[in-house]
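Just one protein chain is left out here, and the rest sit where they should.
Presenting subunit A:
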Amino acid sequence: MTALSPAIDRFELDYAAARRKALRVNTISTVLFALCFVVTAWIGGFFDMTDVTLSNGERVSMWKIWAGLPRLGEYLYKTLPVLRWETLDADLAEWFWRWKVWLRLLVETVLIAYMATLLGIVGAFLLSFPASRNLSPNRFVLNLTRRYLEILRTVPDLVWALIFVFCFGVGPLAGVLAIGLHATGALGKLYSEANENADMRPLEGIKASGGSWFDQIRYGIVPQVVPNIISYTLLRFEINVRSSSIIGFVGAGGLGQEIRVAMSLQEYTDLSALFLIIFVTVIVMDMLSEKVRHRIIGLTGRGV
């Protein structure tokens, strides 16, 4: 290599040094991550062995995952209904034999999600303003509302459901309250982040005209954040439909209770039917809310 100029030679040396350093950092971090992964997998039981009986009666020790893998196929096979072309009507009718109950519970599931989302909107909207750093009247109120929202969303909705089933008994009321509380915590966080990104100049304009804190929020912030609020809320509704379809596991209404019954009675084809119902419902809800969301974002020219 011929020397071009002292500055370029200097650069070549610096470049080589920078490359060496980057390589060292990469190697060390890769080794660290791999180590963490192996340790976690070991704690999680990924390397456990299990005893299995072979077809010739011999008992051997086998890697648990290898031994258990065929059972996955076995399970899925059991859930498959018997469908014959000649008697398709009758077979379908047998597969969905409890369709009247399931349809009622499906409606209940969607209504739980709907009501819970409404509760979540109201709670989160009101709490999001004191929980925003730029709007909160003082530090104490800020921290109080933030911690409250954190507690609401850190406790899983299934746990809230257990508590409410204990208080109010089995039924959709417990499910609505449980998902509603969890949604309040999650939406409150998202709404307050939207508030914190808002332009503060309109707020000052309202304040200079003699507007109170509420006036400043109402006219300075709300018009700015409404598109974000709608968008986040629709996303939350999709999540709530999923939540309300399993919350019946603990007796809080919706299709979940049927899943639990089918599982404990080992009615495998019922499970596949229920899974299909939930799957289709969630897809339909996702598609609808995405349509609405895009329409709103398109109208306002602003994304989330």
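One rule holds in what follows: a contact is a pair of C-beta atoms (placed from the backbone, for glycine too) under 8 Å apart; a residue touches a chain by one contact, two chains touch by 3 or more; residues count from 1.
By our rule, contacts and distances are computed from a predicted model.
Candidate names were "Glutamine amidotransferase family protein", "Aspartate carbamoyltransferase", "YeeE/YedE family protein" or "Phosphonate ABC transporter ATP-binding protein", and the UniProt protein name of the unshown chain is "Phosphonate ABC transporter ATP-binding protein".
When the whole complex is considered, the residue among A:130, A:220 or A:254 that touches the unshown chain is A:220. From the options A:29, A:87, A:134 or A:209, the residue with contact to the unseen chain in the full assembly is A:209.
Touching the omitted chain from subunit A are residues 201-202, 204-212, 214-215, 218-220, 223-224, 226.
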